[in-house]
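My structure is below; once you've seen it, I'll send some questions.
Of the protein chains in this complex, one is absent; all others appear in place.
Note that the chains take the letters A, B and C in the order they are written out, and that residue 1 is the start of every chain.
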Amino acid sequence: MSNEHGESANMVKLILKTTLWLSIITIVEIIAAVLLTDLFERNNMLIVLNSFYIIMSLAKAFFIVSVFMHLKFEVKFLAITILIPMTFLLFAVVALLAEGNSWLQMRNY
Amino acid sequence: MTTSVLVILAIVMFALVIFQLAKTTEFVAILRGEDKTRLESDRINSRLMVVFLVAGMAALFWSVAYFKKHMILESASVHGEWIDSMFNVTLLFTGVAFVLTQIALFYFAWRYKHTKDRKALYYPENNKLEMWWTIIPAMVLTTLVVIGLYRWFQITGPEPKDSNVVEITGKQFSWMLRYPGKDGKLGENRFEYITEGNGVGIDFNDPRSRDDFMPSEMHLVVNRPVLLRIKARDVIHDVGIPHFRVKMDAVPGITTRFWFIPTITTEEMRKKTGNPDFTYEIACDQLCGTGHFGMKGTIVVESQEEYDKWTSTQKSFYESGIQGTAEEKKFAEISMQLKNAEAAKANTTHE
Amino acid sequence: MTEATTLTTTAIGPSRWNGGRSPFKVSWGKLMMWYFLVGDSFSFASFLITYGALRFSYESWPAPTKVFSSFPLLEGVKLPLMFVSFMTFTLIMSSVTMVLAVHYGNHEMNRKKVVKWLSLTILGGIIFLASQAWEWTHLIVDEHMTLSQNPFGAPAFGWLFFTITGFHGFHVLTGVIINCIVTTKVARGDYDRKGSYEMVEKIGLYWHFVDLVWVFVFMAFYLL
Partner (left out) sequence: MSDPVINPPLNPVYTGDTTHRQDSTGEIHDHGHHEHHKDNFITKYIFSQDHKMIAKQFLITGMFWALVGGMLSVIFRVQLGFPNQAFPILETIFGKWAPGGIISPDFYYMLITMHGTILVFFVLTAGLSGTFANLLIPLQIGARDMASPFLNMLSYWFFFMASVVMLASFFLPQGASDVGWTAYPPLSAVHEASPGSGAGMDFWLIGMALFIFSSLLGGLNYITTVLNLRTKGMSMSKMPLTIWALLITAVLGLLSFPVLLGAAILLIFDRTIGTSFYLDNIFINGHALPNDGGNAILYQHLFWFLGHPEVYIVILPAFGLVSEVLATNARKPIFGYRAMILSLLAIAIIAFVVWAHHMFVTGLNPFVASVFVFLTLLVAVPSAIKVFNWIATVWQGNIKFAPAMLFAIGFVSMFISGGLTGIFLGNSALDIELHDTYFVVAHFHIVMGISAFFGMFAGVYHWFPKMYGRLMNNTLGYIHFWVTMVGAYMIFWPMHYMGLAGVPRRYYSFDAFQSFNMFGGLNEFITMAAMLVFFAQLLFLINFFYSIFYGRKLTNENPWQSNTLEWTTPIKTGHGNWPGDLPTVYRWPYDYSKNGDEYIPQTTPLREGETGGH
């Protein structure tokens, strides 16, 4: 940890830059949701838009975790121990979405 | 009451006696010298290891032979044979592994008991050995997975085109069956139509449903594929038919399915087993409440002619149970309500 | 990396703790907070996965732009997603103020600045909670979207929305409470006396996590 003034100022700059990015992404997402949903839906391209949201959300998550939560500046192995468990979730998401889809096929009455 | 007290007293006394004996051995041990006692108990225990191994293996083989007639259930369906052969293959591999590892474990335990004049071998690692005993199980398991999945996809795959369809619905604590009737098609059913009289919610507005019949016993044609459409209306149940190797949960809200081909008629089975009362039984295999253990259904497997004769005697559920009764009025009312509700919904969404 | 050996040489008193070294160069408190968040992310994930699975089991799903189209005090005007954008920005901004509080705590041990930024964070949290309260009330009272019915379509949307945003709101609420406690402690000078503002950093992690979860809750209910 350094108390050097320059480093501190740099950090503040990085924080503000990250804030800017987060805001831009959010604005873009909302604009897309409000203006483009109908267009994409009509052309059966909603999946493109949805993938866009997911990628953008992951980008936002990356910014929050790496800069705000400071993980970028921690020992790399710490980051690894935190991120590896998240891959289990990835598998669970895929499996459960597949399941949800099959429930749709099986719904009765 | 008094006998129970006596039994408990006897047990307590017995425990105390054992305990006293154990304490005594401890004192004796101190008197005799601990090392000596330890060597002796080591010897006893190491011998018991071998005794356990031999006696255990003997008991295992004896009991398998003894229970063979009970535990090997004649498979009465096509895929049952597949499952049985898979079972045998798996048993072969696991059996070999079981016998070898148990023998090694107990033999080593006996062979390498503590002696003063011998030192244990400092042998922390052998990569080659470890590699082999990773690769061999992996290969065996791959084989089993391949066989297993091949069969799994066959069993769970689409049913043959000429399958009969039977709908089976679980409720606490019985099974309700529905056959498609003469037209060969099951009518629609809908949850909202369920009443005590119309147990599976048949939609009588659907013309296909008018000839559906609901027998109390399941009849199947031998060597003819049958598709079970499995439903539940209150909690989860499970259609388990051990002789056909059939098992599938009945889940409220969704329809599950299982198809199979019965290969042995009830008559033949009676001869084979020498049991004149033999019946195929449906059991509930998923805990569904306090009556779970009595949730039985019965199945008759018969020839096509017998089956046709049976179907011809069955009365349609609509005609025998609904038509002209209070149930029909109730059904009409619900129909009306549903229609109105749907219309109202359509209106609001249009807004 | 200061090895513990230097400590043992000073022999007496505090140096009795002569352990090895932390592989991650962090205190146990921070490590514990991190792993707590990993665990908590699994509980959120269980809810969001539930959402995904149930949503995939429906033919149709209400369009978020239709459901969330009101703004307080502007009745009758359709402003799709505008209010939630406001909420999202509140949360992002409160995250920024929090990270600044952490920063000034760690780097400058500047009590005044830390208190200022923490207070703003709390304010952001409260605004967010108030907004959520308005949104819920509006949906329940005006739109009649409740746990058992949903005029916009699939009933599951309603109860999933209330459960998941409720669980998130609960996290925000606890975050606000903890922030209040820590702010008082900062103002009292507890951490100056202690010589470390790490507590601010730890609650900061928690607060950012709440923001992080919102990213996905937002995506699930308002975008997809």
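One rule holds for everything that comes next: a residue touches a chain if its C-beta (ideal position, glycine included) is under 8 Å from a C-beta of that chain, and two chains touch if they have at least 3 such contacts.
In this text the structure is predicted, and so the values were computed from the model without any measurement.
So which of the visible chains would the left-out chain be touching?
The chain that is not shown is in contact with A, B, C.
Which one, B:T279, B:S303 or B:S335, makes contact with the chain that was left out?
Per the contact definition at the top, the residue touching the missing chain is B:T279.
Out of B:L287, B:A326 or B:A341, which residue would touch the omitted chain in the full complex?
From the options B:L287, B:A326 or B:A341, the contact with the absent chain belongs to B:L287.
Tell me which of A:L20, A:L35, A:L58 or A:A95 is the one touching the absent chain.
For the chain that is not drawn, the touching residue is A:A95.
Just checking the interface: what residues of chain A touch the absent partner chain?
85, 88, 91-92, 95-96, 98-99, 101-103, 106-109
List the residues of chain C that touch the chain left out of this view.
That gives, for chain C, the contact residues 1-2, 4-5, 7-8, 10, 12-32, 35-36, 38-40, 42-43, 45-47, 49-50, 53-54, 57-58, 147-148, 154-156, 159, 162-163, 167, 190, 193-196, 198-199, 202.
Touching residues of chain B against the unshown chain: what are they?
Chain B touches the missing chain through residues 1, 4, 11, 15, 18-19, 21-23, 25-26, 29, 38, 41-42, 44-46, 48-49, 52, 56, 60, 63-64, 67, 70-73, 80, 82-83, 86-87, 90-91, 93-94, 97-98, 101-102, 104-106, 108-109, 112-115, 118-126, 129-130, 133-134, 137-138, 141, 144-145, 148-149, 151-153, 155-157, 171-172, 191-192, 194, 196, 201, 233-236, 238, 240, 242-243, 245-249, 251-254, 256, 275, 277-279, 281, 283-294, 296.
Methods note: only the chains that are shown with their structure count from here on.
What is the distance, in whole Å, between the centres of chain A and chain B, each centre taken as the mean of its C-alpha atoms?
44
Could you work out how far the Cα centre of chain B sits from that of chain C, in whole Å?
Chain centroid spacing, chain B to chain C, equals 46 Å.
Among all residues of chain B, which ones touch two or more of the remaining chains?
none
Which residues, counting only chain A, touch chain B once they are in their complex?
On the chain A side, the touching residues are 103, 106-109.
Given the complex with chain A, which residues does chain B contribute to the contact?
Going by the criterion above, the answer is residues 189-192, 201, 231, 253-256.
Please give the residue numbers of chain C that touch chain A in the complex, ascending.
23-26, 31, 34-35, 38, 41-42, 45, 49-50, 52-59, 63-65, 80-81, 85, 88-89, 92-93, 95-96, 98-100, 102-103, 106-108, 201, 204-205, 208-209, 211-212, 215-216, 218-219, 222-224
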